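Only one structure is covered here, and it is reproduced in the block below.
A single protein chain has been removed from this complex, and every other one stays in its place.
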Amino acid sequence: MVTLSSPVAPPRIALHPDRLLPADPATRSVARDLYAAVRDLPVISPHGHVPARWLAEDLPFPDPTALLVTPDHYLTRLLHARGVPLTDLGVGVEDPTPERSRAAFRLVCEHWAALRGTPVKLWLEQVLAEVLGVDLVPSAATADDVYDAVAERVAEPGFRPRALYDRFRLDVLATTDDPCDDLRHHAALRDDPTWHGRVVPTFRPDRYLEAGHPAWAAHLDALAEVTGTDTDTFAGWVRAMADRRAYFAAHGAVSSDHSHRDVVMAPLDPAEGERLYAAALAGRATPAEATTLRRGLLFEQARMASEDGLVMTLHPGVSRDHHAPSRDRLGPDIGADIPVAVELTEALRPVLHAFGTHPRFRLVVFTIDETVFSRELAPLAGFYPSLYVGAPWWFLDAPDAMDRFRSAVTETAGFAKTSGFVDDTRAYLSIPTRHDVSRRADAAYLARLVTQHRLTLEEAHETAVELVTSIPRKAFRL
Amino acid sequence: MVTLSSPVAPPRIALHPDRLLPADPATRSVARDLYAAVRDLPVISPHGHVPARWLAEDLPFPDPTALLVTPDHYLTRLLHARGVPLTDLGVGVEDPTPERSRAAFRLVCEHWAALRGTPVKLWLEQVLAEVLGVDLVPSAATADDVYDAVAERVAEPGFRPRALYDRFRLDVLATTDDPCDDLRHHAALRDDPTWHGRVVPTFRPDRYLEAGHPAWAAHLDALAEVTGTDTDTFAGWVRAMADRRAYFAAHGAVSSDHSHRDVVMAPLDPAEGERLYAAALAGRATPAEATTLRRGLLFEQARMASEDGLVMTLHPGVSRDHHAPSRDRLGPDIGADIPVAVELTEALRPVLHAFGTHPRFRLVVFTIDETVFSRELAPLAGFYPSLYVGAPWWFLDAPDAMDRFRSAVTETAGFAKTSGFVDDTRAYLSIPTRHDVSRRADAAYLARLVTQHRLTLEEAHETAVELVTSIPRKAFRL
Partner (left out) sequence: MVTLSSPVAPPRIALHPDRLLPADPATRSVARDLYAAVRDLPVISPHGHVPARWLAEDLPFPDPTALLVTPDHYLTRLLHARGVPLTDLGVGVEDPTPERSRAAFRLVCEHWAALRGTPVKLWLEQVLAEVLGVDLVPSAATADDVYDAVAERVAEPGFRPRALYDRFRLDVLATTDDPCDDLRHHAALRDDPTWHGRVVPTFRPDRYLEAGHPAWAAHLDALAEVTGTDTDTFAGWVRAMADRRAYFAAHGAVSSDHSHRDVVMAPLDPAEGERLYAAALAGRATPAEATTLRRGLLFEQARMASEDGLVMTLHPGVSRDHHAPSRDRLGPDIGADIPVAVELTEALRPVLHAFGTHPRFRLVVFTIDETVFSRELAPLAGFYPSLYVGAPWWFLDAPDAMDRFRSAVTETAGFAKTSGFVDDTRAYLSIPTRHDVSRRADAAYLARLVTQHRLTLEEAHETAVELVTSIPRKAFRL
């Protein structure tokens, strides 16, 4: 309970225990029952963006704005869409003054209504009321009180990263890391006798594959230095990559992640591969050649995955930094990434031809293009043992989209060929909340199947539990 | 109440007060409450096709067929699909005899069952029973009675356009007009002391941009004549357009409307623009060049919009006059326009690069391709302050499609970045009915969010009211 400086009693955040469950009383009753069975189970977070350093150093979180606002591009984009300049929210601002941080937080509170109907409202309300115990509804009137209450709370020892790891019942937390990263924080955690959690790195080599990018050659130099391997040739690149994949695996990694425009992976004839590689390195490759090369390099990642067993996850179909002026001024990852259509059936044919039934190969495909769920992805996962349907990703990690996802996928691929929920977030405090939304949404979907007599209650119970335990463990080889 | 010539009591149209609201009792109760709050609010109609002349001259409507059947291609297409020749419904027929009009109306009544499940049935039932007070269910048996009752009703003074404007609680009604139109009827209304409504023109310059069309040069001549500006050059075209946009703005216009195959707007280097323009004018442009030129001209419209503040609305992705033999015989706009897929993310990148954060620029994008709602349009509107998601348009202006629209858009873009409902109709009598369907659909959607505890009842109430007041006012700068 927060003490208020204002004399009038302001509204409080009321988290209804049945939130997100279906309205029909019979279905809600079943959903409540299913949800109760999974609500308190540990959280498996096999893909996300929390820095390992937070856990390794266990330092207190910074001020409320730096914790909850500036790095959360789900939130900043919605306010930007309402006309709030991103810099007013701290984006691209180095070392903002306390006054600016407070002013940024106030802007969020003033625009609270802009979040209606979005999952951002669900997440923030639950983070404030449940995680932080600050239950004032944010508004112009309450902004300072909310800010002060949050600031006070995160200064307490119980709100440090490790304490929250336990409180959130995190079972495993995956980070996302550059292949050249030395993973020192992961090593520190491994070697820390006082630490009993599990934080695993994820191998994310995108920039080393984008041969058309001006910085590609510089990345290859860094890779050469870290591995002591000559990366001036395609074959050398493969050796260096295999080296780093092994390094990551030795540090606990279970998956690699890949986010390119498309998902084509097509093997290159060695001579042709070397020719394109050399041309790209010399800056002489056409855009089409650079794309062909990237697809050949990605095929090599798949091939290595079939050998080292790292699960390969794909997050394609995003036009990054869509608004160039904002990127030039404020940098990347500011909420201006916009999805595009993707094609899977033909794009994945060569790699599935090569490794689709390979027992070591595992591929999890995420998409923001909902049209491929029933048309391509569920049919593929319903045939290939190696292929899994990634959970609703990014803009789709919201209750209605989750329901559409299950409806589109289940009838063709069932439940066991889906990945389990992936929070994909850098908003550490929201991790349990995001998984909670997913658990509620799945309970709602399963409850409908029960009331429609498509599943027995026992089958639904078993499935609900599997969706947060054995299914993500199997998909991510955890 | 209509007196019948037939001795047996025929069925009556029963408009249930809860129609379109969800079945679940708790949700319906909330929806009823939300709907009651907006049911009687004034109607804002910022995009449509009613002629200003009707209001300016306030003449009685013609016979029932000319009023309700022939011009309504939603209706005529459905009967055509069942095998009724369009000419039998008056399409393409000049001055039909009273007998033919009555026969056409009878055909509609005989095929009444063909409308089941479509919004056309909802609209016509409400127009007949509520607007016209004719509550007989149309059928072969009742056709003549319905025809006569409607004819009698529309001859009454209370059914003239201005009386209905008041009765419909129209707040503002936008027409759609050619840039060369002198807007005399808009001027007449403005200067009429007995008129207190608001009818605004909309600038619709499509034909002046389609440089590949055989009539393009003739349109440019007309534009030159009206503006006294030489339109033989790209630069002259821009000056003439700016002149007409200013003329429209001076007559109350708040928006321009654009319906081309795609939404690409790409600036042309001035020299290249002039070269393409000259080639097109000389009939020497290739189809690809004509498209490039059209995209350059559309970019100029966007640039002018960022200066004069006219809201730019886009209605892309329609293959017009799909059945050429029917068009050749009966003319355009006969219900044979068929949608195609659209792409927004890459297409809009240049114009959003240029004006996406410009405070004067406002872009409202409508689509019949539902796949872009969650994939492209909501993500774009959830970042760019200038961009709004157009309401479900055309084939999607129906209850289920409206629900899918809110479900696809809201979680990513919220409510405030949508446009508010747009009836887009030439069926004047159906305007309140169409808005009523939208209000009911939104109440149903919001009620679900309330019963799922995603919004409080107060938040939903406020949102329901905003959706028909401040939201369309803001999107269309009214």
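By written order: A and B. Residues from 1 in each chain.
The rule we apply is simple: a residue touches a chain if its C-beta (ideal position, glycine included) is under 8 Å from a C-beta of that chain, and two chains touch if they have at least 3 such contacts.
All figures in this text were calculated on a predicted structure; none of them were measured in a lab.
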Just to verify: which one of A:L380, A:V422 or A:A475 makes contact with the chain not shown? A:L380
Would you mind spotting which of A:R349, A:R426 or A:R473 touches the chain that isn't drawn? A:R349
Return the single residue from A:T229, A:S256 or A:T451 that touches the missing chain. A:T451
Contact footprint on subunit B, counting only the chain that is left out: 14, 16, 18-25, 77-78, 80-83, 113-119, 121-122, 319, 322-326, 335-341, 368-371, 395-396, 398-401, 404
Residues from subunit A at the interface with the omitted partner, ascending: 22, 24, 26-27, 343, 345-346, 349, 352-353, 356-357, 371, 374-376, 378-385, 387, 407-408, 410-417, 448-449, 451-456, 459, 462-463
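Throughout what follows, only the chains that are shown with their structure count from here on.
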Counting only Cα atoms for the centres, state how far subunit A is from subunit B in Å. 40
